[in-house]
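Only one protein chain is missing from this complex, and each of the others stays in its spot.
We just call them A and B in the order they show up, numbering each chain from 1.
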Amino acid sequence: MSYNSFMYLFVFLVVAWLLWAFAPQKWRPGVLLGASLVFYFASTKRYIVYILLAAAIAWGVGLLLGRLDALQVDTRPVLPPDRRKPFKKEVAALKKMAVTGGVVAMAGILLFVKYLPFGARVLSQLLESLPGSPVFTVPALVQPMGLSFFTLMAISYMVDVYRGSCKAAGQYWQVLLFLSFWPHVVEGPFDRYGALFPALLDPPPPSYRNLTFGIQRIVWGLFKKMVIADRANMYVKATFDDWTQYSGAATALGVLLYTLQLYAEFSGCMDIVCGSAELFGVHPAENFRQPFFSASVGEFWRRWHITLGAWLREYVFQPLILSKPMQKFARLCRDKVSPAAARQWPVWAGLGITWALIGLWHGAGWLYLLYGLYYFALQWLGELAEPALLRLLPNLPAWRRTRPYRLWQVLRTFVLVNFGMLIFRSNGVRAALDMLRSLAVPYEGSLLIKLDARDMAVLVVGALILFGVDWLHHRGHQLRSELAARPLALRWAVYIGAVLSIMIFGAYGDHYDPAAFIYAQF
Amino acid sequence: MRSCIKHILHVTAFLLVLAMAVFLAGHYLMPHSNRYLSGYTAGGILGEDFDTIDVLVMGDSNAAQGISPMQWYCDSGITGYTYASGWLSVYNIYYRLRSIYEEQTPKVVVLCTDVVYSRMGNETELQAAIGDITDELIPLVRFHDNWKDLTWDNLLEEHDYSWRDTNKGFTPITDVAASMRGDYMYDDGTREPIPLLVRLYLDRIVSLCEDHGSQLLLITVPASSSWNLARHNGIQAFAEENDLPYLDYNMADLSPDIDWKTDTPDGGSHLNVLGAQKLTAALGSYLSEHYALEDHRGQPGFESWDRDAETYTQTITDAAARNREAADYQLTVLG
Partner (left out) sequence: MHTIEEIIAMIEEVKPGLHPAPEEELVKSGKLDSVDIMSLVMALTGEFDIEITPLDLKEENFRTPQAILAMVQRLEEE
């Protein structure tokens, strides 16, 4: 069931909401769980076992950690004082083993299903040079929907329970509901159990405001997906799938339109899912915060797919740097090189690994690794160049606070991000390099590739509307509330106008290729 | 509770206004001429005078390229129309038939059953059904792309639905591309079941014809690349259950001697003029024998038909000649 399909919007959501609204309070979480499982099963059929298994592991580990904590609290008063510290250490060690086991199991599932063929390819490429080495390929396993999302959310649940950030769920179905909750199981956002469970397990009563605001947000998301993203897709598909036919301005426009497509679609999808969840009083985490107003690539990734960056920062980057091996590496640096190196090199190493993982999370292939490392290179070079820049241009800090400089930063970031998008969408590393080279070759033909002038006009207007709304959000406006305060005629005009523009300008029907949601493949 | 009722009324009022806006926009975006209401020249049926069509053929591109009603008129004065457009589904046909009944009272409705099993793209049956039914019920969804054809000039123009097609829905194709498929109606012992929703709408078509006093005739246009015995068996079963006559022109005993080397423009998906002439003749003689159909030639009120017959004769003679040339060339290529 696709988030922009008739079945989802007019059948599933309607039935689920009616059942939820009219159910007694203590049955409401059950309705959410039932709806989530129906949604998931409809798309995955027997591969639902993966998410059932992941929920079982996470719940089991959570329970175990809870029991160990309870054991610690109960036994402590009974012990003699000199035994208390060693006992605490033992329990801590057991807890660590439990959570490590759970994390390894979960990561194992993800690695096995998603990365095994890539790993096998890499291994055989490495072994190729050795004589008599076997050439082996591993057939790709079917990847169940949302695998990359629910495994990571399960890991965050276990680690949060371990760290004491949230209490372990007492019952299996609670963890299953958290993982399989249909608004975030397909494309995220990565939610935290602690943030979501109050609303899931003890929902607020149905409210008119939640209902109307949720629907409005869904309509906005549909506008972005169907009018902007699916239309841009026609051009993007042609220029990226047939990349050798295009060059220069045609390729450049393809990259720009892909950036527009990906942003409109992914953030539009987030609007649809957050709007869907809002109908039920649940507020998933935000994944976008006007990313194209960023002043640096680092900032961009704090405003784009926010929850992925946050997950990797909290569960990979930080623990990695604080880990014993990394601390040992730091000491090595301090002794052999300098205190400055001890401060910086472990962090850069951690950063490199994190960026590589961001890239690889998107796909099991060299291209995605390149994508992640591209951003790492940008960030690292930025850090390296900083002291030299400050010496060359001592006024730089003052300039940085001015408006023109900020504009330069925003534009520069935009260009850099577009190069990243080129890599991301290419058909492979070779294709990416070809396309980069072809940017310098002028293109003779018409730029109206698969789209006529009127379609382009719709894209421009759509992009302006998108940018306008983002800009208003950037300035702190709460558009739905502000609109709700305006007179009836204006409100209705806006709502009806929005629905009509989706129906009229939506890129659906015989003339358009249906475009599946991009992030659902990850 | 009071606020609940207030909210419900508010929402209902909004939905009513929204529905009105949708239908208004849909009306506004419909094509200005009936020529563009549907693919091929199906829209031309709206230009015909009321109650003049006696045989209504409904189907997809197979019918549009394979059945020429003017040939019947020239031979025996039967007035027919081929309402056919690419990728029409049973859902589309049901609703189109319903709207045609507002202006015409055909004595015979010929349903080309190629539409039962064909599907565009790789949608599921449910998705296809939802899409097609929404298209039919909400004109805005069907014609939404027409915003591109609006210009400042035609913005406020009235719709003009008086265009007539001299070929009565038939589109002559004169290309030749041989089908090398050989026997495609071999028996592999299977019967392809009719999907549930399609079945539902077929039943509705049967009832619709009964309610309007038309006799329903099921046929299958010859198509070597998309028809087989399993599908024949599926339709045969349906025909028997509903006591309907079924003529499968792919079957050897009924075949109008289609030569798959010369009678198809695209390797067996459709028929060209040479094939269409054979099929139309065979179907025409069946219609004359089994149904009481009037000869309208020379009758008052059918002057335009007589004129169109002359035009048609010229058109089809030229087309057949061109087709013959292409066929001869194809045969020499095949050696």
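Going forward, a residue touches a chain if its C-beta (ideal position, glycine included) is under 8 Å from a C-beta of that chain, and two chains touch if they have at least 3 such contacts.
In this text, all values refer to a predicted model and were calculated from it rather than measured experimentally.
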Exercise for the section: Just list which of the chains on display the missing one touches. Expected result: A
Completion exercise
By the document's definition of touch, the residue of A:108, A:339 or A:445 touching the omitted chain is A:339
Handout entry: Touching residue (missing chain; options A:62, A:188, A:268 or A:350)
Key = A:350
Exercise for the section: Just name the one of A:60, A:298 or A:514 that touches the chain not displayed here. Expected result: A:298
Handout entry: Residue of A:150, A:193 or A:317 touching the missing chain in the full complex
Key = A:317
Exercise for the section: For the chain that's not shown, point to the residue among A:330, A:378 or A:458 touching it. Expected result: A:330
Handout entry: Where the missing chain touches chain A, by residue
Key = 163-164, 298, 302, 313-314, 317-319, 321-322, 327, 330-331, 334, 339-340, 342-344, 346-347, 350-351, 379, 383, 386-387, 390, 397
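Here, only the chains that are shown with their structure count from here on.
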Completion exercise
Distance in whole angstrom between the CA centres of chain A and chain B is 48
Completion exercise
Touching chain A in the complex, chain B uses residues 3, 7, 14, 17-18, 21-22, 25, 29, 87, 120-121, 126-127, 130-131, 134, 140-141, 144-145, 147-148
Exercise for the section: Sort out for me which residues of chain A touch chain B in the complex. Expected result: 5-7, 208, 452, 454-455, 492, 495-496, 499-500, 503-506, 509-511, 514
